[in-house]
Structures are given as structure tokens and as C-alpha cells.
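Notes for the one structure printed next.
Left out: one protein chain. Kept in place: all the others.
This part shows subunit A:
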Amino acid sequence: MRHPATPAGVPSTGGGRIRAPLPFPTAARSAVADDQLRANLHRATRTIRGKRVRAVDEVPDWAALRDAGAAIKADVQRRLPELLERFEAAATAAGARVHWARDAAEACRIVVELTRAAGADEVVKVKSMATQEIELNEALAAAGIAAHETDLAELIVQLGDDTPSHILVPAIHYNRTQIRDIFRRRMADAPADLGAEPRELAEAARLHLRRRFLEAKVAVSGANFAVADTGTLVVVESEGNGRMCLTLPQTLISVVGVEKLVPSFADLEVFLQLLPRSSTGERMNPYTSMWTGVTPGDGPQDVHVVLVDNGRSAVLADPVGRSALSCIRCSACLNVCPVYGRAGGHAYGSVYPGPIGAILSPQLTGVADNASLPFASTLCGACADVCPVKIDIPEILVHLRQQAPHPVAERTAMRTLSWIMRSPRRWALALRVARRAAGPLGAWRHRRTGTRTLRRLPWPASAWTRSRDAPLPAPQTFREWWEKQ
């Protein structure tokens, strides 16, 4: 079967929950005003950040591991079609059925059909970004199939009728009291006197989920890695809910983005060191599940893999932007990002928030459809420093900004400024004009307050003076001082 990584025409863009419904600045404005949200984010990201630093600093060859991780991913991107075919052959030989989905809608349709064929009207789910991306839960619900999230944070988000706001910690925007309230309100079997202690909350979720695991006929998962040589899928997790889903039901459907491929089993050695240390700040994640097709008499006997493109081939076609596909979804970039830390994940309007989301979502949808996201960064570079696969996020942000549609007024101003600045004569004249124009204003300010700043400027400069005094041109420019000596 022809796979979607080598379509006949131009690779198509993706669908699902990857398009920001509101421009980032608009969505971020209300998030920034929410003090509780900011406090929750601050506490959580600081804690994970500290753990990551300790877990990374103790590895003497961390730099070499990052290099290896980046090199393996770059190699995969160079020969993805070949590796995908190899994966399909190996997984099929091991008893799995491999399905190809061009986009989110096709992937959802496949999962719905497979679930119906298994005679089930509910599925248990392992935490998975790919299924969030394609909005699988909504598609299943529309087909009359209930999807039960079993990861604790995903369960919280699902019970709260909310969407995830972090890749690793989907409920990072809640504190424990808010979580208790959601459980009391929406978890039918939660004790009425449920407290807000983490142990109590986890126990309530455990009892609630146990029943689901035992009843489910179908499980849906994603995968952190897919090994081309062997057809093996890998899920790493912390809670053990994944292990339950991957072993108990009869049917297992795994939705996997095509970029998850690694060539050989040995390559996992690199990523299974990089991922937990970058992600949860642990030396090793508690549960690593690997399965290769069907093992007769043990675990799911009806095993499916849905390989999803959903815009990834379009990303692959951009030699600068394609390294965004190296992402192993560790979230280290979110946890260090000062913009994510203030705005939170929902402001990005995509299942992929933070710095990686700001480069991945616009590439999956086409930049015009997510035009505000490449600008949702100060280019401070903290993300690139922690990325375990060395994605140069600031470079890709700047690259995508070139493709974004620009507001007409801004474009006119930038072109005019460029026209002035490309000529030494025009620039010298402009400096003189600016200095003279500000002269009386500066002298007046100077007398009244002793500072050379302005407190209020008209639009569009009011965006600056709303929170900051604005500097004035100096009474004498540097070049005027230089000429006078």
C-alpha cells in the first residue's frame, strides 16, 4: 500500500486540534489576568524544572546523548518513506494490522470502524498526544462510543470538560483543590468527603479506573517510538494505567504519527535516556511497555497500528522547519519557557503548546492558519538549550515569521524604515529629525520629573507605554557627539 509520506501532489496540511481559534495575544491576555492560573503554572513548572536540571547534570555524556538523539531523528527524516515501509512489513509479519491515515478525519474514521468491528461501545485510552491532535474522543463520541481517559491528568481534564494545557502534565493549570472539586462533581464513584491530598485523589482515581480496565474490550494508545526494523511500538509512562490498557483488552489500536519512527531497536537506548530525564526529571520512567504485533495467548490478540500523516509530510518538505518533527514530546521547552509560564497552554489553541507548539502547529496547518504562533516568543532561547534532540526552536520561529502574513500597516512601516536605514544619508537625516522633534518634549519632561521618559504615547506606541515609560531621543545623538570632538 502506498503510504501518505510520498503523495502524488503537494503534501496536504493537517486538521484536528492544532489550529488556534483565537490569535495568541488575545487568548494570552485573559490567561495572564488569571492569578490562580499563573500561580499554579509557576509552582508546577519550577518544580519540574529543578528536577530536570538535577537529572541531566548527573549524566556525564549528556551532550553526546543529545547529539545522538538529534542525529538519529535527522536520519529518520531523510529516509522516512523507506523506514515506514520497513515498519509496516515487520509489524504485519508479527501479526499487527497497519493502517495509513492521510489526516485527522481519516485516522478517526479508521479507529471508529475498528472499535465497531470489535463490538465495543467504549474504549480505554492511554495518554496520547496523537489522539488529542486528531480529536479522537470527539469522533468516537459522535459515533456513540465512549472514550475513557486513564492517565490521571487526562482523566481530570476529561472530567472537567476541559482540554489539556501541557504535553506531559495536561492538568498543570489546576491545583489540588480544583482537582478535588472536579472529582466530587463529575466522578460518580468518588467518596463524598474526598479531600485534596494527592494520595486521596490518586486513590479515588485508581478505584474509578480499575473497573474500566477490567471491563474494556478495546484500548486506544499512541506510541512514543516505533521501531522500523522490528515493528515494535513503545509507550513510556509513570502510572501503570498504560500497562493495564496495553495488556488487558482484546483489541489494541495505536495511533502513531509517522515521525515516531526510529530505525533500530538499539536507537531506543538513546531516547530512553533522553526522554525521562528531560520530561519528568527521572532517571528512568516507572513503566516502559513494548509490543510487537500479537503474542499468541498473551495480551491483545487483535492489534492495529494507525500511521498518521496529518500535515507531517508538509513539515518534512521544509529543510529548515522539519527538525520540529524530531520532538519526543518531553515538555522541557514548555517548563523553561517564560511565555508559556505566563500564558499557559490553552492560549496556544493547539494540543501542542509552548515553544515546540509555536513551531509545530503552524507547520502542520500551514503558517497562514496559525499566523500568531511564531510570534509567541521573545526568542530568548531557553527552549533550545534544554531540548534533548537539539531542535533550534528560535531559528525555526524566525524562519516561520518570514512566511506569516504581515499586517499592512506594519509592512509599510517596516519597508519605510528599511528604505531609510539602507542609506547612510537618509539614516543620518532621520536621526537628526527625530532628535529635533523630541527636543522640546524632552526638555519639558526633564524639568518636570527629572527623567527623560514619556508616560503616555498614542496608538500604536501605547502598547509600550501601557506598562513602561518610553525613552526619548537624546538631546545629542552619538554621531553628533562624535562629529563635535
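Criterion: a contact is a pair of C-beta atoms (placed from the backbone, for glycine too) under 8 Å apart; a residue touches a chain by one contact, two chains touch by 3 or more; residues count from 1.
Operating definition for what follows: contacts and distances are computed from a predicted model.
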item: "Fe-S oxidoreductase", "Peptide/nickel transport system permease protein", "Transketolase" or "Sulfate ABC transporter" - which is the UniProt name of the missing chain; value: "Fe-S oxidoreductase"
item: Selected residue (touches chain absent from view) among A:Thr47, A:Ser264, A:Thr295 or A:Thr378; value: A:Thr378
item: Residue among A:Ala94, A:Val112, A:Met284 or A:Ala428 touching the omitted chain; value: A:Ala428
item: Sites on subunit A contacted by the missing partner chain, in the whole complex; value: 24-25, 28-29, 32-33, 38, 338-339, 342-343, 374-382, 384-385, 398, 401-404, 406, 410-411, 414-415, 417-418, 421-424, 427-428, 431, 434-435, 451, 453, 455, 460, 463-464, 466-474, 476-482
